[in-house]
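Yeah, one chain of the complex is gone here, protein chain that is, but the others are all in their spots.
Now for subunit A:
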Amino acid sequence: MRMPDAMAAPLFEVANRATSRPSIMRRALGFARQRHWVFSAGVVMFAIVLLLLCCAHWLTPYDPAAQSLLQRLQGPSSRHWLGTDHLGRDQLSRLLVGGHFAIIIAAVTLVLSAVIGTVIGVISARQGGLVDEMTMRIVDLLISFPDVVVAIFLIALMGPGYGTLIVALTVVSWTPFARLARGLAIEINAKSYIRAAEILGCSRRFIILRHIIPNAIRPLAAMGFLRFGHKLITVGGLSFIGLGVQPPHADWAAMMASSQPYLERAPLLVICPGLAIFLTALSVTWIGQGLETKRKTAGDQA
């Protein structure tokens, strides 16, 4: 009944890994370097789009709503870099302001649906039983209808308007987040550190906010960016059929719709806004994909 001699041994566990932590910039760069190149490409592209949209007010060479019927459907020139539309409005100016609507609506609905979906999913997972079962069946039901159809139905019910659009899009888009958050929460809930937190006497709310959500945030963020691209296209679709922004305000999808009859005479009028939607959606999708996948380096297995 004695303690082994090794107790007298000194502590050899000291390693000085944590003494200095690199700055946020360096860590962000390191994070990007670990991802696939599409991550960095997506971030750069999205940053450029955002910068252009933010500064659009100062960058537009003409008033985007100013008509000049004498200069209709002009091709690219030194005065109008991307030409003019069927009402003689400067295409470049309209393109610069035309992204505001889609991106703002998409971002607002995305944030709303991510928050609502995550909260419902996590609570559903922690609650379990009948609550969980019912929530997930509702999710199944909503997911089985195409987004645009449900959104059009809701807009028809509530009447047009930005508020309606946001509500309708949120109703159709919280479900994937709820499903993902529930799965993640169930997985994290089984982890020992949740048990440890319970044994330390943490409350349910604290465990959800402090332990479950931080551990689920990366897949949820990746999902968020992937859905952002999806959302931009849905908003575009609704705007294209006239359920979005009202004239004279510019919107990429609405520009495509109004230029469609002139496709043969002035294809740029359709191609440019289409390309703008495509590139913006692509950039956020790349960010989402890059967040999910880590670049394989020489030392990695599998």
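The rule we apply is simple: a contact is a pair of C-beta atoms (placed from the backbone, for glycine too) under 8 Å apart; a residue touches a chain by one contact, two chains touch by 3 or more; residues count from 1.
As a convention for this text, contacts and distances are computed from a predicted model.
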(request) For the chain that's not shown, choose its UniProt protein name out of "Thioredoxin family protein", "Peptide/nickel transport system ATP-binding protein", "Carbohydrate ABC transporter membrane protein 1, CUT1 family" or "L-lactate dehydrogenase complex protein LldE". (result) "Peptide/nickel transport system ATP-binding protein"
(message) Out of A:55, A:196 or A:263, which residue would touch the omitted chain in the full complex?
(response) A:196
(request) Out of A:40, A:164 or A:215, point to the residue that touches the absent chain in the complete complex. (result) A:215
(request) Extract the touching residues of subunit A with respect to the undisplayed chain. (result) 1-4, 6-7, 9, 11, 13-19, 21, 128, 191-193, 195-203, 206, 210-211, 214-215, 217
